[in-house]
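Notes for the one structure printed next.
With one protein chain withheld, the remaining protein chains of the complex are depicted in position.
Going in written order, the chains are labelled A, B and C, and every chain counts its residues from 1.
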Amino acid sequence: MGLALKTYPTLTAAGEALAAQATARYIGGGTLVVRDANEGDLRFDTYVSASDPELSAIAVTDGQATIGAGVTMAGIVREPALGFLAPAAKAVGGPAIRNMATVGGNLFAPTPYGDFTVALVALDASLDIEGAAVPVTDFLTGRETIYARALVRAVSFRLPAEGSFRFAKVSRIRPKGLSIVTIAAVVEERSGAITSARIAYGCMADRPIRAPAVERALIGKARTKDGIAAALAVATEGTSPPTDAIASAWYRSEVLPVHLGRLLLSP
Amino acid sequence: MAMKHGRGVAAVNYPTGMNLGGDPTQALVHSTPTGNFMVTLSSVDLGQGMKQIMAQICAETIGVPTERVIVDTADTDTGPHCMGTFASRGTHRAGNAVIAAAKEARQVMLEVAAEELEVNASDLDTDGAGNIHVRGAPQRSISIFDTALAAHFKRGRSISGRGMFLIPRSYPDTETGAMKPSTCYAHACTVAEVEVDDETGEVNVLTVKNVFEIGRALNPKMVEQQLVGGSWMGISHALYETTEPYYPSREHGGRDFNEYLMPGPGDLAETEVIVLERPAADGPYGAKGPGEMCANPQIPAIANAIFDAVGVRVDTLPITPERILRALKAKAAQESAEAVAH
Amino acid sequence: MELRKTYFADERKDDLKEIGQPRLRSDALGHVTGTTTFFADRNLPGLLHLKMVRSPHHHARIRSIDLSEAEKHPGVVRILTAADVPHNVYTILILIQVGPEDETVLATDKVRWKGEAVVAILADSERAAQEAAAKVKVDYEVLPAVLSIEEALAPGAPIVNEYHGQNYYRYDSGECRKVRYGDVEAGFAGADHILEQTYGSGPIEHAPTETTGCIVVPEGSGRFTCYTNTQAMFFTLDNASIILQMDGAKLHMVGGTVGGGFGGKVDVTVEPIAILGAKLTGRPVSFIYSREEEMQISSPRAAEKLVIKDGVMKDGRIVARYVKAYIDAGAYSRHSPYGAQKSAAHFPGPYTVPNVWVDSYCVYTNRTPSSAMRGFGVTIGDFALEVQMDKLARLVGMDPLEFRFVNAYRDGDMKAHRQPTEGAALIECMQEASRAARWPVAEKYLAMSSARREG
Partner (left out) sequence: MTKVPVQFVLNGEEKAEFVESGATLLRALREKIGDTSVKAGCQQGTCGSCAVVVDGELRLSCLTLAERCGGCSIETTGGLAHGEVLHPLQRAFNEGFATQCGFCTPGMIMAAKALLDRNPQPSREDVVEAISGNICRCTGYEPIIQAILAAARANSLSAA
């Protein structure tokens, strides 16, 4: 049977509709779900969308950012208060995709997609799911299970200290290509020593992950070649990179420390 | 990290037309009552510009401006037989057929003009702008428009021609392989400069300088289109493309333009194209087929440049960062083993 | 782009009026206004969509096909199986007497590659066709698969394609196309150095932006108009005529405006089955490859393996060249026997070598059938040859460009396939490359000419 679109004024109403119909899927920007339909994914026959204006709101106050799940990558790039995040938003697709793809959709994008979410992991973002605050890493762990049909209202995070956020997407194709490895880092320093570090990887597992061993190894060290050596030595700890059309697991593991080192040492 | 520079060269040739011949193409040309010319074919334009080139060939042969020629092609009800567009045969085979048809049509056109001007057809020439005149006496002239009108309504003549081009099929000798695969060859030499990241195996192609010998550039801007696009595809083949990245494993084949890798607009090498023309004896106005040849020399030139840069050979296409990195690691392991042995 | 008119000026008259002029393309206006009509740019009332059910296995026996659920699916108009195809086993090049017929339009008792067409669904909408395709039940008995050239040629390998009887194409010359010129063993015996190397490649896709497809309209006259993006109108018409056992006079192919070909649209994989669908339903039928089908189902450029062994003298002359080339045809011939033969004719490349031995094999594996692509039979060979040339130059301590001058063919030189060289221009290309790339070579090479030998 044909597909149908059902639009609801609020996310809550959309959520109820989704819960009531197993063959319904939520549509944000459409870049994932409409592709699935075009390619003959028969597991769903209904798109559910919400026209809730709150979903496309961005609020940055008192060092706290809250981004509606329906905000597009282009919307992030346009927001002056989120300038540090522009490289991560620009890492997603080409210009047309960025005008459509949303923050909420990116959370569900399977590896090797989902570059923006890598940034959210490094920012230790929290998701608003039906009023509950869910850490982004918890969400990712349960993405195909308990959160498979979750509706994310917004993501929020503390703004990182000036100059502490770093982001790199390594791709075969420029300026737009799938990721070999994506790295986001929030590294704070005082008096020449690293005081805190949150490191996130894309494409080093089947979903974005944190790199706790690296984070530990950076604390107290200088951000120099020698200072980060111990961290690079444990760069691949806890990773299980995929082999896909872009790169093999072997290659991803081999170059991860190289790219991590370059990112950490970049000015 | 170190970015290592290198450069490499390669030289190639390429046959024009179907291997071993036996691949006919036919063409028909006729005039409308007002002196436009229709070329009828069944050859296919893949985007390389076959329609435009056939119009220019017909126009040159008849002696009219290209705008006076209309090409109607690829309808099997109307177009005479063509083997198809492949094997760098379109321009060469169809071009020759169009020349033959246009020559026959031109002869009728001159005969009609001769009757109108009361001279011998052999004394007439065209000016390329739409007129026929007596050679050496340009004031004694008639327009092609009037000639066509006269042919249709007064003289009862059909200004038309049939063209056919066939290189007879060659059969290879079973023991020696003696055969005639092709009648003319295009040529190329490419020098590529690369930089290779010796920690990641990534390659940037900095420049490619391509020299192509193609017989005759029938339309230089369209030749440039083919050669520049082909040069890009050569780079793409060298470093990026395969449907099965882990061949012979059938896993992980690309399903879309994100997974099937080709260089993007941010990956372009500075590309220089230089064209030489040594007309082919049997080519239409000397032309050979450049469309396939132009994508070949970049591949080995880049492979050789990578060796020049980092001292490793990757003899399997595509030359991916992974293959280079594996070769670099193998080389390093071998060198350190040798150092220990000494 | 620069036209360097100084070369071969005496062989050319540059007095033409239309030829050599950079006229604007007559078709570009349609392209930039979006008004160029590609085959799919037509809307037809009652159009049916054809969707193929494909093999999920590399090699399997078909025990049974159950269409009962699919046939009942709303929107399904007709389902085609092998029994509906009048002449189901075909091969494209039968038109030029290159047989045997070895490929099924729709699989009968076996599938030989993952992706092979088994059942064709004709439905009112693409979605209905997709849904019905999911309801087709095919019972397969999976068979051992042969996925590489080495596996295919190993003793006792499973037979990929019974129409050939062995895992390679049998030419009139035997298991391979052969070229024998001079005495290659004597050449090696007298050589200062010998270098044997192996080269390879993976399959490559044409990846045109417009996928392969056609729309077929049954006409009141009893004829069928097929709007197609084939690269070869009569290849398609004649093969469709054979497969459908239909008089060619009933077939009308319309095409000639193609969104990129690169050799990928010379197979005849969509038109015959779509015409059959139109015939059996009396309705227009559209069969257009999805992007995924274009990437993984349409024929790629073959993977190849090449072994090159050369004998070379200290002064740089190549005195013997031995080439074994293996083309991975996949499960069916399509154009591969032709490509392997073209490859044989291409060696030893644009060089004059007195002793040459070439064996070129077309090998069958349980893979997507490969076929023609830009540079067919030559591109991968050129990669191997020209990397080998670089290695040889370094082996004898010569500059790689100068090394090629030493060996470049000239007019009158006898080629390995026993045709004298005519119209050579390799030397001039290299001279110009030397200048353009600032890659200096000795004066004697700059003084060379393709048209004659020195002294």
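Definition applied: a residue touches a chain if its C-beta (ideal position, glycine included) is under 8 Å from a C-beta of that chain, and two chains touch if they have at least 3 such contacts.
Quick caveat, the model's predicted, so the values are computed rather than measured.
**Student:** Which displayed chains make contact with the chain that has been left out?
**Tutor:** Over the full assembly, the chain not pictured touches A, B, C.
**Student:** Per the definition of touch given earlier, which of A:Ile27, A:Ala69, A:Ala154 or A:Leu263 contacts the omitted chain?
**Tutor:** Answering carefully, the residue with contact to the hidden chain is A:Ile27.
**Student:** For the chain left off this view, which of A:Leu55, A:Ala74, A:Val155 or A:Leu260 is in contact with it?
**Tutor:** Missing-chain contact among the listed residues: A:Ala74.
**Student:** Any idea which of B:Arg140, B:Lys221, B:His252 or B:Lys331 touches the chain not displayed?
**Tutor:** Going through B:Arg140, B:Lys221, B:His252 or B:Lys331 one by one, B:Lys221 is the residue touching the chain not shown.
**Student:** List every residue of chain C that touches the chain not included in the displayed model.
**Tutor:** Considering the whole complex, chain C reaches the absent chain at 24-25, 27-38, 40-43, 125, 206-211, 258-260, 262, 290-292.
**Student:** Residue-wise, where is chain B in contact with the chain that is not depicted?
**Tutor:** With respect to the unshown chain, the touching residues of chain B are 46-49, 221-222, 224-225, 228-233, 255-258, 262, 264-266, 268, 271.
**Student:** By the contact definition given up top, give the residues of chain A that touch the hidden chain.
**Tutor:** So the residues of chain A touching the missing chain come out as 1-5, 7, 27, 29-31, 34-35, 37-39, 46-47, 49, 74, 93-97, 99-100, 175-176.
Heads up, the rule we're going with is that only the chains that are shown with their structure count from here on.
**Student:** Measuring centre to centre with CA averages, how many angstrom lie between chain A and chain B?
**Tutor:** Inter-chain centre distance comes to 46 Å.
**Student:** Quick one: report the Å distance separating chain B from chain C, using the average Cα coordinate of each chain.
**Tutor:** Between these chains, centre-to-centre, one finds 17 Å.
**Student:** Note the residues in chain C that touch 2 or more other chains, in rising order.
**Tutor:** Chain C, residues with two or more chain partners: 292.
**Student:** Among the residues of chain B, which ones contact at least 2 other chains?
**Tutor:** 245, 253-255, 259-260, 262
**Student:** With touch defined as at the start, can you tell me which chain B residues reach chain C in the complex?
**Tutor:** 7-15, 19-20, 22, 42-47, 49, 51-52, 55-57, 59-60, 63, 65-66, 71, 73-77, 79, 81-87, 128, 169, 172, 174-185, 187-191, 209, 211-213, 215-224, 227-228, 230, 233, 237-238, 241-245, 247-250, 253-257, 259-260, 262, 272-281, 285-286, 291-293, 295-297, 299-301, 303-304, 307, 313, 315-318
**Student:** Please give the residue numbers of chain A that touch chain C in the complex, ascending.
**Tutor:** 1-3, 39-40, 42
**Student:** If you look only at chain A, which of its residues touch chain B in the complex?
**Tutor:** 172-178, 243-248, 250-251, 254-255, 258-259, 262
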